[in-house]
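A short worksheet on the structure shown next.
A single protein chain has been omitted; all remaining protein chains appear in their positions.
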Amino acid sequence: MNDDTMKAQLLCVADSNWVLGHWYTVCMLNGRELTDFTSMAGIAEDKLGHTRALFRFMEEYYELPEYQLEFGRAVDQVHNMELLDAPPQGWADFILTLYLADVAIWQVENAVRDTDVAPVKNLLTKFGEEAYFHQLCIDGWLKALDDAERDDLKAALPGRLELALQWFDEPELKARFSELVFNKLAPIIDLSDAELAALPAGDRTSAWDALRRRPEGSAMPPRLWEAVVPTSEDALIARRPLAVSVDDNIDLFVKVRKDETEPQF
Amino acid sequence: MSSDAQTTRDDAVEAAMLARIEAGEMFEDIDELSPRYREILRQTAEIASISEVSVLTWACTAYPTAPDIGAKVAVCATILDEVGHAYHQGILAEQFGVDVHSRAFKDDIKFIWTWPIMEVPIRNYIEFVVMQSMLDRAGLHWTKDLELHCSYAPYRRTLRKVNFEEGFHMRHGNFWTEFYWNQSEETRAMVQRSIDWIFPFGVMWFGKPDNLKTRPEQLKYKVRGWGNDFMRDKWLQSSCAFLNKLGADFPAEFDEETKKWRITMPYPMKYDAENYTWSQEQCTHDEYWQHSRKGGPMRPGAYERLRREEWGDKLW
Amino acid sequence: MVVEAAKVEAAVGKVLDPHINVPLTEMGMLSNVEVSDCGDVDVSLVFPCLGCPAFTMLKENVKQQVQRVEGVDNVRVKVDWEASWDRSMMSERAKEYAAKSGYRI
Partner (left out) sequence: MSAPQQQPDQPQDIECPWCDSKNTELLSAYGPSVAEMQYKCLDCGQGFGWMKWERRLPEA
């Protein structure tokens, strides 16, 4: 695997887990019982832990300054999936999006595990071992939806599914993802043949940033980004020192930028 | 049976219970406990599990200023731990007829009891770690007492698990408090400001002095073993040693004769939760507790928020 | 002066796991110790959970303890990204201690 490809893939999962972790923390108080809160806090802790581990590993492996990936990038250099940009509109949309994001991220992590780079293989396997429990909880939440929430989930599905499918570069992963999703959701929501046929295929329509796996020039909403990397005075003062080595002028993908001399196809 | 006869019989049951407790007996089975003893355990377990739920809404106020991933993970871990303990203690409380879920999410909010400071928003992440250092230290003494002394053995075991884990919060708080104390002038000032606000809450954590109370039933039935003064003093010695090592200011002085720290602040005094200040004027203990029973600025909003969902543009 | 690896290991053993309160060495969290001739020491740790709330604190605690070992000049504490923690790496003593506190390993 071309080194930049792996680097980009690792950033896609690290950054998507980063934002996904914040979905849990920002939505925390919407839990409905004690076990919702333990699960949400626990999953958030894990997801943020995955991001932290990948950031630290990548900074060592690619010889970047420590904390470069956390504090040294602008929002339009972050590789988070577009699926997580728009806030959940309700409990059903929340659970559906958590589900789609978790399964999609694991599809890619699992594929990237097939590498000779031992630490990457090891780390991503550990991600899976922890995500196993995230998906258990999400399964429980899906099963516990009431009738009205199932309707909400059905209504939210086309929009969220489209963004989840677009995220995939690899046709075989995308096909397998669809299969898993339909197997899971079929017993929960009835979809007529016509409804099934009308579901999006996830074709990319706008100009695409292949490295970030999202529409070119797009980025998460500013208020979400502020939750991810807080810049209030109190947060800046409390930043641990270790961040001072961050270099604002590092371009992580110098070689494959579009304006380079290599021809584009 | 006349009510007098009933009372006499009840008294006899309680007296027999107390005699067994006094003799140092430990109880494994809930059926062995007298009605009054059960009621005391019910109240204790209910307050313990419900007050842990309030940590959830309170700790969430530290998210927006948690500066990096590691800090956010620490806030998540605190919430997981405290709500996990609410749940764990709820398993025991359930045997006494307490419905933790109902108390937290359905019943009148006036039934939710917690320490007053848990209803004051955390101003910044540095304050959060100082809270861990000062107040988890206080909480630890409180629950350690139950683990060591409770005459109902299952409660001891329940708390052993809790205490086994709670020690981490204090160590985490100590580590980062010291870190921020040494980090920059600005962070040192923020640590000091946090200590000024939090330290007196630690002093007040353990309730009224023993001489102002009739012997509480928790002690009579050996649900607890330590008096308020004893626990307060243990907390004070441990906190002062830590703060003194840092070089921070705090309202206590070292008495060379007794070789112990003693407080120099007006005791008690009232706090102003809107401005994060203490009056520095002595009041009576009754006045203090009357003042604190009103609850903090987060009551009832924070508990109402747990019963309501907010989605869409309200989130980001 | 040559630093003894056993002394470094003992120093790491002075740091407790934040949750289970047993030495990191008994938790199986010490992955590797490398000592150079000139007093540089590399300590690698492996974490049972990636979301460990004590990630930075433990690394710093280990660094402080190892720094005190005779002959040690520079200490680097790293995460061993290739190691994978497993409950079988815990000592029997640590497992028993956890069980007595209500935590079955």
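Of note:
By letter and in written order, the chains are A, B and C; residue numbering begins at 1 in each of them.
The criterion applied here is as follows: a contact is a pair of C-beta atoms (placed from the backbone, for glycine too) under 8 Å apart; a residue touches a chain by one contact, two chains touch by 3 or more.
Not measured: the values here are computed from a predicted model.
Touched by the hidden chain within the whole complex are the displayed chains A, B, C.
The missing chain, though absent from the display, is touched by one residue of B:E119, B:D145 or B:E165; that residue is B:E165. Of the listed positions B:R42, B:R157 or B:H285, the one in contact with the omitted chain in the full complex is B:R157.
Of the candidate positions A:D46, A:E70, A:D93 or A:D152, contact with the hidden chain is made by A:D46.
On the side of chain A, the interface with the absent chain consists of residues 32-36, 38-39, 41-43, 45-46, 102-103, 106-107, 110, 125, 128-133, 135-137, 139-141, 143-144, 176, 180, using the contact rule stated above. Although one chain is not shown, part of chain C still touches it, namely residues 19, 48-49, 51, 85-87, 98-105. Listed for chain B, the residues touching the missing chain in the whole complex are 77, 80-82, 84-85, 87-88, 90-92, 94-95, 99-101, 154, 157-158, 161-162, 165.
By definition in this document, only the chains that are shown with their structure count from here on.
Looking at B-C and A-B, the interface holding more C-beta pairs in contact is that of A-B. Between the CA-based centres of chain B and chain C the separation comes to 32 Å, rounded to the whole angstrom.
The centroid of the Cα atoms in chain A and the matching centroid in chain B are 38 Å apart. Touching of two or more other chains is recorded for residues 51-53, 55-56 of chain C. For chain A, residues that reach two or more other chains under the stated contact definition are 45, 48-49, 52, 240. If you check the complex, the residues on chain A that touch chain B are 18, 21, 25-35, 37-38, 41-42, 44-45, 48-49, 51-52, 55, 67, 70-71, 87-91, 93-94, 221, 223-224, 227, 230, 232, 234-241, 243. If you check the complex, the residues on chain C that touch chain B are 18-21, 51-57, 60-61, 100-103. Residues 70, 73-74, 76-78, 157-158, 160-161, 164-165, 167-168, 171-172, 175-176 of chain B touch chain C in their complex.
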